[in-house]
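Left out: one protein chain. Kept in place: all the others.
Labels run A and B following the written order; every chain starts at residue 1.
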Amino acid sequence: MGYVHIKKEKCIGCEQCVVVCPFEALFMKDGIVEVIPDKCKECRKCLPACPTEALYLERRERRGQRPEHGIDVTVDLPPELARYKGVWVMVEQQDGTPHSVSWELMGEGLKISQKLGVELSAVVLGENVDGIRREAFQYGAQNVYVIDDPVLKDYRTYPYTFAMTKLVNKHKPEILLMGATSLGRDLAGAVATSLKTGLTADCTKLDVDEAARVLLQTRPAFGGNIMATILCANHRPQMSTVRPRVMSRPYKDESRDGTPIVEQLGLAEEKIRTKFIEFIPDAVAHVVNLDDADIIVAGGRGVGCDEGFSVLKELAEVLGAELGASRAAVEAGWIDYEHQVGQTGKTVRPKIYFACGISGAIQHLVGMQNSDVIIAINNDPNAAIFSVATYGIVGDMHKIVPELIKQFKDKKNK
Amino acid sequence: MHSVVCIKQVPDTTEVRIDPKTNTLMREGVPSIVNPFDMHAVEAALKLRDEYGGKVTVITMGPPQAVEALRRVKTLGVDRTILLSDRAFAGSDTLATSYIITQAVKKIDSEDAVDLVLCGKQAIDGDTAQVGPGIATRLNMPLVTYVIDIDSVDTEKKTITLKRSVENGRTALCVEYPMLMTVLKELNEVRYASLPNMILATNFKAEVWNKDDIGAEMKNMGLDGSPTAVRKIFSPPVRECGEMIPHGIEQPDVAVHNLIEKLSHNKTI
Partner (left out) sequence: MSDNSYSNKYDVIIVGAGPAGVSAAITCAKAGLNVIMLERGEHPGSKNVMGGILYRHPTEQIIPEFYKEAPLERHITEERVWLLSKDSAVTMGYKSKRFDEEPHNCFSVFRSKFDKWFAQKAVDMGVTLICETLVEDVIMKNGKVVGIRTNRDYGDLYANVIVAADGANSLIAARAGLHPEVRSNTLALAVKEVYSLDREKIEDRFNIDSEGGVTIELLGDATQGLMGTAFIYTNKDSLSIGVGAFISQLMKQKISVYDLIESVKTHPMIKPLLKGGETKEYLAHLIPEGGYRAIPKYCIDGLLLVGDAAMLVNSLHREGSNLAMTSGRFAGEAIIQAHSDGDFTAKGLSTYKELMEHSFIVQDLKKYKNTEKFFEEHMQFFTLYPQIADDAAYEFFKVDGIPKKEKQKIIWKQITNKIPSWRLLLDIYNGWRVVK
């Protein structure tokens, strides 16, 4: 009698297989699954449960017939949930200013709604939000749900959760998207729990299985070391928060407008146990603005020293660019944390990203690989950064960067 | 003031490496640590105890080895430690996890009224930041995430004044407790354990609660209670291969010239 085998290097310790094994043949040891051969009956229940294909039975049918993208989408949706239709985007605002991630989500939401053949709707919560309501139409919303109430003036979890839950329960969307911001992640967690549905946080890619009407939500995990695709097949709405700046902002059609669907909040201020005192803006206005920079000149370990960054700074000045850095450079103390790009820093999406002396650790790549053009300069031809680069130059950045400064200057003067 | 702190044992993601040959996660030999944000939640609770008296209870959910996480916080001088461990918990997503922890907090509360529940901002292995909001919602407690300052506690009115970090500043709030907060590293500095506490922690016994102890129902936990499921894990995608511009080593000026030509040609610049 054989038994299931484990590829330890593939096991991520998610315990999915342990749970499904009817014979208690699998157990966790040091974060990795192990098998008790005597107990295993080769029932194969664990094989599809494993997201990383770490389990296999020897010789027989090792190479399965799973679809190429590796995801079996099977849905067993209760009839009352099957009636949920439409894609919603929560439009986040603070004092009447919308967060740009909301518009990025409108673009993504539109694609998904078209694939599913349903409407794209925006949700606007706040006080005096008429301007935002209009903008939502301009960015492509077919419906805009509005709750305009003084209680919603400043963000607090409870009244916003109350409002959003009320709208969802009444209008029943199948997908609800929010920005992965301090507001969106706070609200989404609370809303998903009160709706008892699934939520996938901080997604960097969304897709949809049209037949099953299931959202394929992809996000980095383990500190950005791997990507995971997560499904919420049997609950509605399917909720995601999406990281700002990984998706592009759609075209804004100034001529569009529409009539919103207005609902009442129905929650008195006295019922709320959190009182807003004040908003204290950061003392120093953001000197470093990687978010909106068209060009970023970034340096990594290869820069070598503080002075190395002053040369990069010169290049940035010539190009009107912002200065970025990898974690290695920040940890070496050559440059402040505000400049850090990557998993633990900022996610950026400039038109041009110069990566100078950056090896391209995955932690860094997830923060900049959506840049339109990536130019990599590194003396190691095998550096991972070249795998994402639009243009790569193998060479000493201490020679190439000054040359870039010189030639860009010449070009400017012409 | 009775605080309950929820902590998680996580693999130290800074030590996680990718096997370059198989492109998979190398988990073997990666040390387990207490989620760093959670340490700051424990510290916040201890500070409140130092100032206002009371008690700090720490709970964690995980396999029997997660007792090591409790041992670590025991060295800081917490009063009570509880491990939630049951086969039935395995495979729980954030919704199911928040259910299990909520059941445990309810039980603790029934023995000794809870004023405050604290969590770290998020766990470094999952980065979801969902369990804290989930517990607050289930317990019907006010929730404040990303707490960066605890300014004052009014034990008469039972309110806490604190600041929450948002993208471009801070929001000051006054919250009635019992409430739940998730905290940032900037909130405090984790204390250095005293030697007596270190020694006491070497042979302490955590209480262990299973699903029956907390009255948890099977349908709400494990795979049954989890609406989301990870269906695929892969290495971050690489962009289609770009163009290498030659002569960078021996003729940097030529290489740079060619690069700028290409950028102008494509109207990038």
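Here is the rule we go by: contacts are C-beta pairs under 8 Å (C-beta built on N, C-alpha and C of every residue); 3 or more make two chains touch, one makes a residue touch a chain.
Values in this document were obtained by computation on a predicted structure and should not be read as measured data.
Among the chains on display, the ones the left-out chain touches in the entire complex are B.
Residue-level contact of subunit B with the missing chain is found at 192-196, 198-200, 202-205.
Throughout what follows, only the chains that are shown with their structure count from here on.
Centre-to-centre spacing of subunit A and subunit B amounts to 18 Å, using the average Cα coordinate of each chain. Remark: subunit B residues 11, 13-14, 16-19, 22, 24-28, 30, 32, 63, 65, 87, 90-91, 93-95, 98, 124-134, 136-138, 142-146, 161, 163-176, 179, 222-223, 226-239, 241-245, 248-249, 252-253, 255-257, 259-260, 262-263, 266, 268-269 touch subunit A in the complex. Only residues 8-16, 18-20, 28, 30-32, 51-52, 69-73, 94, 99, 154-158, 161, 181-183, 185-186, 188-190, 192-194, 196-202, 219-235, 273-282, 286, 351-352, 362, 365-366, 369, 372-377, 379, 386-396, 399-400, 403-404, 407-408, 411 of subunit A touch subunit B when the two sit together in their complex.
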